[in-house]
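One protein chain omitted, others in place.
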Amino acid sequence: MLREEELKTFVDGTTRYFEVAAQQPASIGSPYLLEGEPAMHDYTGMINVSGKREGVVYFTAPRAMLTVLLMKMQESDFSHESMRDLVGEVANTISGNARRDFGHDFVISVPSVFAGEKPQINRPTGARAFVIPIHWRSHSAKLVVSLT
Amino acid sequence: MLLSGADRNRRLLTAAAGILLAAVMGLVLIVGFRLATQIRASVGTLQQASELEAYPSAISEQLTALRQRLDTLEYTGHVHGELDSSVRGFNRDFTVLEHQKGLDPAAMHAATALWGNYTPVLAKVLSYHGEPYSDTATNSSLSRSGRVYYAHVRRAELFAQANAAALHGELALVSASLQARTAAAASRLRWLLSGGVLAVLLLGLAAAYLQVARGRGERAARDAQDQTRDILATVREGLFLLDADYRIGAVWSQALTSMFGRSDFAGLTFEELLRDKVPPETLNTAMKFIKLLWGERAHENLMKSINPLGQLEVSMDNGRGGKETRYLQFDFHRVMGPKGVKHVLCAVGDITSSVLLARELHEAQENAHSQLDMMVGMLHSDPLQLGSFLDSASAGLKHVNAILKEPARTHAEFSKKLAGLARELHSMKGEASALNLMSIAQRVHHLEDMLAELKGRSELTGNDFLPLVLKLDELLAHLRGVREMTLKLSSLREQPDSPEGTISAPALRSATAGPEELTATLQSLARKLAQDHGKDFTLALTGLAQCPPAYLGTLKDCLIQMLRNAAVHGIEADEVRRAGAKNGGGQVRVEFRRVESGYELTFEDDGAGLSPEALKEAAVRKNLLSEEQAAQLDNRAALALIFKPGFSTRNEVSMDAGRGAGMDVVARAVYGLGGRIGVSTNPGRYTRFKIALPAVDETAVA
Partner (left out) sequence: MDTAQDTGTRRTVKLLIVDDSNIVRRRIERSQQFDDLEVVGTAANGIEALELARRTDPDLVTMDLTMPQMDGIECITQLVRLKPEVRILVISALADKATAVEAMERGANGFLNKPFTDRQLNEAIAELMY
């Protein structure tokens, strides 16, 4: 069973990114359990976890949110590549936080990034996915944590 | 650093050798200096003595020369002068010699005596100052005074010729004695120097030996120091010594650094070390505990169990900038010195892994217990009921998740969810407790508690809901486990001749329980209930052996439910019983017997009894009756309310009773067997249920 502090670490990693990168903290919405197929926005950054826990953690966000985020970061390049880089960065921050807190127990992969296409997600059998909506300004993204 | 005894001895020896060396050198120098001074003086004297030896013959020769000149009437003045200075010289040197010590006294005495004889003779010669010759034009001759002078010279010449050898001899003796003395002094000096050199050599050797030995000792000490340092750098325990002021000593092991995230331990007090890590009361107790070690009464081995720092939870840097929780164990040992306790050795171990292991074991055990509870609950419940409960619970949790899924950003939006969630969970808990599925009921109960806590908050965010969704996940996993187990059980229950998928409850029950087991189960349940609810009662069972196997399963379910109700509602708490003048613990009596028409079961407790008015009120409160309907009920009808589905007389919620699903289930089971159930009561005295069951066709069952 996933522990609260583990879930918090992933959530904090995500909200912290917004706070540091855009000087505007994100808030988290009402968390719930994922039923059925994972919901994906336009861009997704994902890390694979193995070791004490197995599964995936990913951050998925709509293009509009990422565009505003890039603007707030004083970027002028809103290309497809920039968007990919950005969700990759968020995933990187999440993975850094997790390494800091559970370095001993977790083996965490380098982030992989998906855009548009349906990502290949190997969710472990028996693990339910927690969906934590991430609200920032008027936009919403999702953090999905699915670990045994 | 500690000095070993041998090392200390070597140091003392070296110092002694040094001091001895200095003393010997000083002695040699002082004595040598004195000897040398003495020798120098002797050599001077010896020279004077040898010079004196020459005087007697010189005086004789000068007297002879003087006489010959007088014979030939030559000038005598300069010879007279030479003689005068010789005599003066002898007098001067001899006087000096006379004052020297250590000369041959006999020879000196003789020389003095002889010279004493010389003196008047020579004085007459030297006292002449006249003109010895009287000159005429043609010839010269001795004057009158000259003739006297000549006579004196002649006498002195003869005296000197007679005595010169003797005087010379005596003076030679004096010289010889002086020479001997000088030689002796020189020889002493030689010995002294040889001895000094030898002593210095020996001491030097000794010092050199000691130096080498000390070098070896120091090397050994340095090696030991290196080894100590290596040990302290490697050992996984945090080690340090505390002095009487609870200060940490200068030597400590490296492991402390990571344990406490600092490295300035030397001189730190124990209190300063732990101030931020330990609650003040614990630290206070710990300080008192250490103080005991300095006293004499306490036995170290017999106080380990009261060590307040036996398992200390601390938050440590994990080396990657984050924090992690570790568990430390402090061990204290006395270090004895010659005057009692010298230090307290403190060993700090990281026991995190064993603490976590113990916890996991405990959790596994708890899990096993709760699984067992769940199993028992499931075995006691109607499989069909269980199935429908699981379905409705799944639907309920889907609804719970749907409520969670509704987007929320503000406190109001989050707050709105709470009521809906509470409603869903509450009804689920009710159903789970009714079916005795305690493991499920407990989990839902916990969720309800969390909701109640959130309700009190003034500011709700998504973060506050994280624990909730985790708990929900756990509950879902648990329900899945229950469902899997139900499937396994139902496959066990399946009968070859029964249609597939239908479940034949009595088949399993008759297979698993006989009357003896039923008795044991009920007694153990009674004990557990008594303990859980703090009630004191005994259960008396009679006639259960007569129960036909076909009834046994149903009977068991009914008895469990009635026993539960009796323990929770019927039997009063001890103080209530005493106030009601009831003697001792409660009695629950169960009697099963054959009667003409079949069987009769009596279940009676001597508890509070049932109050028809309270039952009516409860029914109204639960919306089972309107107030008008209730008012029209007589006592009998009011008592029958207890068999109505969904009835409970307790408001307060506990695990064993609360929603009172009990008696309606019992009634339904009894009706299912073609039987009847009735209740009678005397408030404050007893409650009695009577169940009548039809006779069974024995051959059909067997």
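The first chain written gets the first letter, and so on, giving A and B; residue counts start at 1 in each chain.
As a convention for this text, contacts are C-beta pairs under 8 Å (C-beta built on N, C-alpha and C of every residue); 3 or more make two chains touch, one makes a residue touch a chain.
Being a predicted model, the structure only gives us computed values, none of them experimental.
One chain is not displayed; in the complete assembly it touches the shown chains B.
Summary of contacts with the chain left out: across B:H78, B:H109, B:R147 or B:K288, the touching residue is B:K288.
Contact with the chain not shown here comes from a single listed residue; of B:A220, B:I306, B:A419 or B:A520, that residue is B:I306. Touching the missing chain, out of B:L126, B:L142, B:L232 or B:A298, is residue B:A298.
Subunit B meets the missing chain through residues 281-282, 284-285, 288-289, 291-292, 297-299, 301-303, 305-308.
The rule is simple: only the chains that are shown with their structure count from here on.
Residues 318-324, 398, 401, 404-409, 413-414, 417, 461-463, 465-470, 472-474, 476-477 of subunit B are the ones that touch subunit A when the two sit in their complex.
Across the complex, subunit A meets subunit B through its residues 1-4, 7-8, 11, 27-33, 35, 99-101, 103-104, 128, 130-133, 135, 140.
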